[in-house]
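Worksheet for the structure shown next.
As you look at this complex, bear in mind that one protein chain is not there, while each of the others sits in place.
Up next, subunit A:
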């Protein structure tokens, strides 16, 4: 057992559901107890999704415990398949169903006979893999399933260079913005987008993946298994560099040119000029870090923590492009520790690989950086220690699903990152100055009660009741109650008077 308050990567089924519900017309059925369908709430809330999340539960309750699921799972699969007219139903095990050890594969086989949809069982073990690993596997599983199914179909490569973007899906950190930015970038290079996987993709289109010249996997966490599979199956090469920051975006573009030249040596493609022009015009980050204001950031201490992709990417940007001193860089993707180590080697004083938030909290407290770049969890650690934090990775809250265009990848991404970094540090500086000069001078005036000489008396129970009112509205409640007491000609304010005042005002 592990004592935990916070967790970084969610349980396996969340990964499976994120992938399944990103495809078009794919329905997921969780084999889970009541209340485990919390995924629907998250998706509807964070993504502000207009459609019903295509996930339902085949409820595991006492009856199931006693007698097994029996017909229930099969019935639920066929029912959903009919109601939703789904192309594919993905049956999703959870931590609960993992230990029940029911033969879900058999149910799936039977449901396949009775329903019009394809049915597959997500091949993930709750106790061995986390959200990201499960998403990675499920994506490959679905792609493989449809490629195997359509063996007879074969597609020619597109006439112009084209690409599949793998790993853009629901609830991903700034995924939609990143996807748009990559598309823009590729358009500038004269490369067509063949398919985006899995966001919005219809399963019937999966065989057409073959048409692309190569694949792009922008995020380390999800898509690599699929890209590897496609390379083996159809000999499609892939680029797995995350274009975070000007330098890595340049490398990303260079890798693409190498692949294209390998496929068609006569083209002799060279993107250097394009990359340079973008780095000077679209991106302001290069100039920004040369500008006088940015000098102040030189050598400032920062701690970076997040998923492998973002933590590595941001560490590289901070050290190589802005001149910030990253005193500790870490990731909670413990399964990818080696890769992470290679990426930040020589760029930080300390590498931390853990999914225990208390360790990170302790390190931040000990190192006292000027700013933190982490997840929402580090943001709250920062709040407690009064250190500003820029959020660069999941887990995230609703404010990390902005409506405005905020990519992290590509050249526009470099601008966003520069803003984020700069704002985090200046806020820290502002705080520091405020402390030196004794805070905002208006504080006293705002909290000063206007009712000091009212001649009103507060009884003990009245005061106790007032103490129960949350601090940020207490002043208002106090003023309202005193006004009410004066109007009613009361001299002593008891708890009863507070309630009466609340009632009187609640119209």
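The rule is short, and it goes like this: contacts are C-beta pairs under 8 Å (C-beta built on N, C-alpha and C of every residue); 3 or more make two chains touch, one makes a residue touch a chain; residues count from 1.
The rule is simple: contacts and distances are computed from a predicted model.
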{"item": "Undepicted complex member, UniProt protein name, chosen from \"3-methyl-2-oxobutanoate dehydrogenase (2-methylpropanoyl-transferring)\", \"BON1-associated protein\", \"Light-independent protochlorophyllide reductase subunit N\" or \"GINS complex subunit 2\"", "value": "\"Light-independent protochlorophyllide reductase subunit N\""}
{"item": "Omitted-chain contact residue, chosen from A:26, A:59, A:119 or A:322", "value": "A:59"}
{"item": "Among A:110, A:320 or A:380, residue touching the chain not depicted", "value": "A:380"}
{"item": "Which residue of A:187, A:386 or A:496 touches the chain not shown here", "value": "A:496"}
{"item": "Residue numbers in subunit A that touch the chain omitted from display", "value": "1-7, 10-11, 13-14, 32-38, 40-42, 44-45, 48-53, 56-57, 59-62, 65, 76, 83, 94-96, 99-100, 126-128, 130, 380, 383, 395, 397, 465, 468-469, 495-496, 499, 502-503, 506-507"}
